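Right after this comes chain A.
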Amino acid sequence: MLKNSLILILILGFAAIMLSLFLSYTPSEDLKGVSKHYAEYGKEEVGAANLVSAVVVTYRGFDTLGEVTILFLTASVIGFFLKVNHSKDDENTAVKKYSEILGTSAKILIPLMVLLGVYVFINGHLTPGGGFQGGAIIASAFVLMFIALPQRKISHKVLSAVESFSGLSYVLIGVLGIILAAGFLDNQILSLGTFGSVLSAGAIPLIYILIGLKVGTELTGIISNLKELQNEQ
Partner candidate 1 sequence: MDPILVKILYALLTLFIVLNYGLLIQGIVPKIGARVGRRHGIPFYQAYLDIIKNYSKRTRVTHGIMFYIGPVFRLTGGIGLLMFMPVIFGSNMFQNFSFTGDLLLVLYFQFFGVLGMALGAAESGHPHSAIGVSRGLSQTTAFEFPLTLGVLSLAVQYQTLNISDIVAAQQGGFMHWSIMTNPLAAAAMLIAFLGAMGRAPFDVVLAPQEIPIGPPTEYQSGLLGVLQLNRAIFPIAKLILFMNLLFGGATSWPELFLKTFLIYMWSVFVGVVFPRFRVDHSVRWFLGVPLLIGILAIIVTKFF
Partner candidate 2 sequence: MEKIGIEQISLAFGFIILMLGLWGILSRKNIIKIVLSFTLFDTGLNIIIVAIGYLKNKTAPILDSAELQTDTASKIVDPLPQALVLTSIVIGLGVTSLLLVYALKLYKEKKSLFINDYKDLKW
């Protein structure tokens, strides 16, 4: 197979490039560059115990806005790509029955999962986690619901309203940063509060809540779209 051997050669060539990268890596002992600054001044400047969150939401908040946008964009694209006809949902009830055990446990688990998600994003600035993680957990709750309780429906209107609301609020908070504080997405529009408490780190918890809601609804939306497309077939 000429083609396969060609691919093999290419892979080997590419591996050689990767190898040269790998070989150039030497484990470093200390922080350097910008992260040193983050480590040293993060506490005072941002007030978030979770430095990763400080970087994600504040120092590189603009990236995060982009991230949110990507998810939103993906959800929108998938939305019109699949062109799911939501109005037909009600008639289309040829739903498979799932096992009783799954259904019952889902009913217990789903609220717990949502709660966990909320916890994760509310405490994003303090503990490992944050808006994305929390949102993902919430979305997985809904995935479980789709699997275990297929007859339950989620209103797309509500989903997109929440999505839009949280996105818009995020942008508004960013703009407020220009008006009230030092720059776009500055977290100091709210006071930094006591280091380590829930209501600290300025706007980070607020932003994380919005992100959490947004990610949760978006992922849910994508999955429900996919599911409905499958139902149509």
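As a selection rule, all candidates are chains of the complex that A comes from, given by their letters.
The rule is simple: a residue touches a chain if its C-beta (ideal position, glycine included) is under 8 Å from a C-beta of that chain, and two chains touch if they have at least 3 such contacts; residues count from 1.
Small disclaimer: the values here were computed from a predicted structure and weren't measured.
Chemist: Using the definition of touch given at the top, pick which of 1 or 2 touches chain A in this complex.
Modeler: 2
Chemist: Of all residues in chain A, which touch candidate 2 in the complex?
Modeler: 4, 7, 10-11, 14-15, 18-19, 21-22, 25, 27-31, 34-36, 38-40, 42-43, 49-52, 54-56, 59-60, 63-64, 66-67, 70-71, 73-74, 77-78, 81-82, 126-128, 130, 132, 195-196, 222, 226, 229, 233
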